[in-house]
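Everything on this sheet refers to the single structure shown next.
The complex appears here without one of its protein chains, the remainder shown in place.
Entry: chain A
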Amino acid sequence: MSFVEYSDLIQEGDVVIIFLGHDSMMPIKVESGAQTQTRYGAIRHSTDLIGRRFGSKVTCSKGGWVYVLHPTPELWTVNLPHRTQILYTTDIANITLMLDLKPGSVVCESGTGSGSLSHAILRTIAPNGHLHTVEFHAQRAEKAAQEFTDHKVGHLVTVRNQDVCKDGFGVVGVADAVFLDIPSPWEAIMHAKKAFKRRGGRLCSFSPCIEQVQRTCESLLDHGFEEICTLEVLQRVHDVRSVTLTLPDFGPEEGGTVTKLTSDPAPVEVPPTANPSYSSVTCKTTTPPREMAGHTGYLTFATKPRV
């Protein structure tokens, strides 16, 4: 297992995602002799996991079962231990496309935070790209570095514990893309500019507040960035379900054979069960979530032109 390479069988030391049911998952590290408790009972790593195929169904001690999944950056994003607020897949997807990331890209990122975006970047730039990520919080930087090693992507990333607004990214003239998720991105634009390759590249800054965006755009303009563009993406998850609508009763009709023919929705009409005096129609539809994420952050993109 690695976050940048699929494998078929679970091995000791792997991170696997235990899928417990609708929207309920947990990540575990596989160690022979270890046990993990779930609400369906215990999973014994040596017998239940090691040597099994990713995607198989595992029966727990109480007779319940779970699926064991191969880790991906997307599964990691919804399972990782939060050390900060994180970026979610919808934003990550757009950042990846709009920064032109692909295998071989060299990327600078700050802050590392909980590593949600970092894993997605590493997946995309492998096997020959590199991520330089800067985190000013020592403990978070250390934790992230440890995770990258555990996830077998350590060779693709350098974690630096410094303040990007003061000290920059620790590299100059190497980046194809720069990503900023810090409280005052405008203070880091100058350093971002230096990090880019001579031929330039793409920059993205993520900010929750419009005032931050305003200052960032001004700074980008001052530093000669082009194609400055701010956008926001929201994802809606549609809940698929069958809904039953009761048909109104207009009372008995007189000589109503003609009208009945035209108005009869034959294929979907369901014989009334609960209340014999009403008939109903069932249809498959989706309902919007009662509540959804209405705002994560504004994404500001820009192109650093060739020097």
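Definition applied: a residue touches a chain if its C-beta (ideal position, glycine included) is under 8 Å from a C-beta of that chain, and two chains touch if they have at least 3 such contacts; residues count from 1.
Rule of thumb we're sticking to: contacts and distances are computed from a predicted model.
Here one chain is missing from view; checked against "tRNA (adenine(58)-N(1))-methyltransferase non-catalytic subunit TRM6", "Origin recognition complex subunit 1", "Glutathione S-transferase alpha-2" or "Trafficking protein particle complex subunit BET3", UniProt names that protein "tRNA (adenine(58)-N(1))-methyltransferase non-catalytic subunit TRM6". For the options A:M26, A:A42, A:M190 or A:I210, the residue in contact with the chain missing from this view is A:I210.
Among the residues A:E12, A:E74, A:D163 or A:E187, only A:E74 touches the chain that is left out of the figure. If you put the hidden chain back, the residue from A:T36, A:T96 or A:S114 that touches it is A:T96.
Even with one chain removed from view, chain A keeps its contact list with that chain: residues 4-6, 8, 19-22, 24, 40, 53-57, 63-65, 67-70, 72-74, 89-90, 92-94, 96-98, 100, 102-104, 106, 120, 123-124, 126-129, 197, 199-200, 210, 213-214, 217-218, 224, 228-238, 240, 284-286, 298, 300, 305-306.
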